[in-house]
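Below you'll find the structure, written out as structure tokens, and then a few comments.
Yeah, one chain of the complex is gone here, protein chain that is, but the others are all in their spots.
So that you can tell them apart, the chains are marked A and B in the order they are listed, and the count of residues begins at 1 in each.
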Amino acid sequence: MANDKLQIKKLHALSSENRKFTFSLPLKHSIRIGKRDYEVKLKSDEKLGPYILWKNRKYPVEIVRSRQNKYEILFNDISYTFTVETPFSLQRKIVLDSKRGKVEQEFIKAPMPGKIIDVLVREGATVLRGEPVVILEAMKMQNEILSPVNGVIMKVYARANTNVMKDDLLIEIKVS
Amino acid sequence: MKIKRILIANRGEIAVRIMKTARLMNIETVAIKTAVEPNAMYLSSADVIFDNTEDVSEIPVFLDIEKLIAIALKTNANALHPGYGFLAENAYFAQKCIDSKIIFIGPSPDAIYKMGNKTIARKIALASGIPMAMGSEGNIANEEEAVLIAEKIGYPVIIKAASGGGGRGMRIVRKSDEMEKLFIIASKEAEKSFNDPSVFIEKYIENPKHIEFQILGDTKGNVIHLGERECSIQRKHQKLIEEAPSCALDDNLREKMGTMAVQIAKAVDYYSAGTVEFLLDSDKKFYFMEMNTRIQVEHPVTEIITGIDLIEQQIRIANGEELKYRQSDIKLSGWAFECRINAEDVQAGFAPDPGKIISLNMPSDACVRVDTGVQAGSSIVASYDSMIAKLIVKGKDRKDALKNCKMALDKVWIKGTKTTLPFFRMLVRHPKFQDGSFTTAFIEKDLEKFYFNSEYEEMLAAWLATKLFIEENLTDESINIDFEHGKEMSPWLLNKRINQF
Partner (left out) sequence: MDLSGKPYKAFIQRQEAIKKQYSKKQAEKQHSKGKLTAFERINLLFDNATFEEIDAYVTPADQPVEFGKVERSYGDGVIVGHGKVNGRLIFAYAQDFTIMGGSLGIVHAKKIAKIQEMALKMGSPIIALIDSGGARIQEGVASLSGYAGIFHNIIHSSGIIPQISVIMGPAAGGAVYAPALTDFVFMVNHTSYMFVTGPNVVKEVLNEDVTSDGLGGAEVHARKSGVAQMIYDDEENTILALKKFLSYLPSNNVENPPVVSDDGSIGDINEKLRDIVPDDPNKAYDVKDVINQIVDRNSFFETAELFGASLVTGFARLRGKTIGIVANQPKVLAGVLDIDSSTKGARFIRFCDAFNIPIITLEDVPGFLPGVDQEHSGIIRHGAKLLFAYSEATVPKITVILRKAYGGAFIVMNSKNLGGDFSFAWPSAEIAVMGPDGAVAILYRRELADSDNPVELKKELVKKYRDKIANPFIADELGYIDEVIDPAVTRKKILSALNALSNKWVKVPARKHGNMPL
């Protein structure tokens, strides 16, 4: 009823590779390895900017992006993407994923800023996974952007000889 | 010294490197300021800066022969150092410099031309008795001919574009029934990439090591070698880490290969610094690949183990001086690694990750040398290469150098772009790299993961994400809103606002 407050007792950080890290609330400033708790500290100084201090080592961290409950974190030069889920939203995710089964559309986005040199597919064409669809030039290098799926090209947003920014939509593919 | 003032026709790390030696030799330097990098670090090392920021041309000035000559003349530079990349191996440019009475710090235009053309270079090597992978003599007309030649030299063979490089137009053929298809693909790709469909065939050497010899020659006909470098760790023909010497060579083999390297250099009357590249197969048979007629990115590892400043030697040779070293003077001592720290995203297949370097911390240990053209605040721009710094680490032997390298890598701290550091951190921990048994196929065949993270790093990152989520969403203090304050208004405004309705 009205006072059955949804108490959040746990949070799960779900990595992009579906690894789950569970933390109980209130969040402890330590991480247990085996039987010992090791203290974790988020600190910042002028020279290094923010870093995490753990087991006497400083690890540089950078919050690259955060959007809703999605966090992209650069930790010691490696990026990790997590969605932070409550027990309910995690359950919802599992329910919806099993219902949907698979993604129907795939959006190919520019992985880096650059110039489109060539668009290798047209709308209506069938592409196979791994087939190059766009050639993007960045830093003097021509990069082939490959289709991640088998499918049919629905829409081509990329145009040859135009500049694109990172994450600009290039191609929309209907997964088959 | 004839050379009074050098125009550096380059940028970044190598420009800084050249100017450092020039300063020690009391030679003035001229750097070119471009619109792309008006605040680049290399500018602060120069005695004279030529401002080219108003240049609206789409070709970078470092590729513009006429412009560079004009700048040299305008700034009274009587010599020019091309660095590496850009016009460093352009015979026409070298000739143009000579014609304009500018000393080109590099080899003769003739040597550049001969070694730059693969077919001519092969012929010269063949004539000098240098071991080479068997191959077609010249270009191949069609797939039938290709099959015939391949049968003769034995599979596997590699089809290469005659006027290419960098992996394009290259195909490895293992069986005769693959030949027709792959020949056509290679030829088409060559045409697309280099406007020239001609290809040739060579014996393909499986899983070789990449060994190169540093050469120094003077204008008096003396040529020596400074030992080898191993650059087998490559990704798509881009070198990532280099070391000197190589654990694959013993003194005997070193002498044999070194002698061959000197021999081919002599065949083109080579002077200045140069590099002869070989492939070394698992039976310790070596094959000539090509000669690079410039200073190489990885030259510092040779400098470390020989104690010779290669840029200084280049300048002295260009100045007409005779080499003061004989082959017997060259002693290799210790071991050195060079990690090319690039602004690349290892997790995204080494895709360039341009951006601004916010902060940068390099180790200052005695065993570490850092060659860089980047400081905090510098930008890694998309129009040039993605190098941030070269981390050069030495030790008394390979094991010691490797240990130092591991230590140094953990001390490097770069913020602003993603870098190849996680790759090197993985590499120095990899058993195959540690025992030296890696080959040029290492990255493709032996690696599953291109970066290193300790067991707990991901968990710490997850902890941080959770902490951020709580701070943003679940902490009552995070939204500390004062609604009463919003109601405070000057009577003037409040009255008018209310009267409006």
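Keep this in mind: a contact is a pair of C-beta atoms (placed from the backbone, for glycine too) under 8 Å apart; a residue touches a chain by one contact, two chains touch by 3 or more.
Computed from a predicted structure; not experimentally measured.
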Which residue of A:Ser16, A:Thr126, A:Asn163 or A:Ser176 touches the chain not shown here: A:Asn163
Missing-chain contacts mapped onto chain A: 1-6, 68-69, 83, 85-86, 88-89, 91-93, 95-96, 100, 113, 163, 165, 168
For chain B, residues in touch with the removed chain: 35, 56, 356, 472-473, 479-483, 485-490, 492-494, 496-498, 500-501
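Assume only the chains that are shown with their structure count from here on.
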In the complex with chain A, residue positions of chain B that touch it: 345-348, 351-354, 358-359, 361, 382-386, 413-415, 418-419, 421-422, 451, 453, 456-470, 472-474
Sites on chain A touched by chain B in the complex: 8, 11, 13, 15, 19, 21, 23, 25, 27, 31, 33, 40, 42, 47-49, 52, 54, 59-63, 66, 69, 71, 73-80, 82, 84, 111-114, 138-141, 143
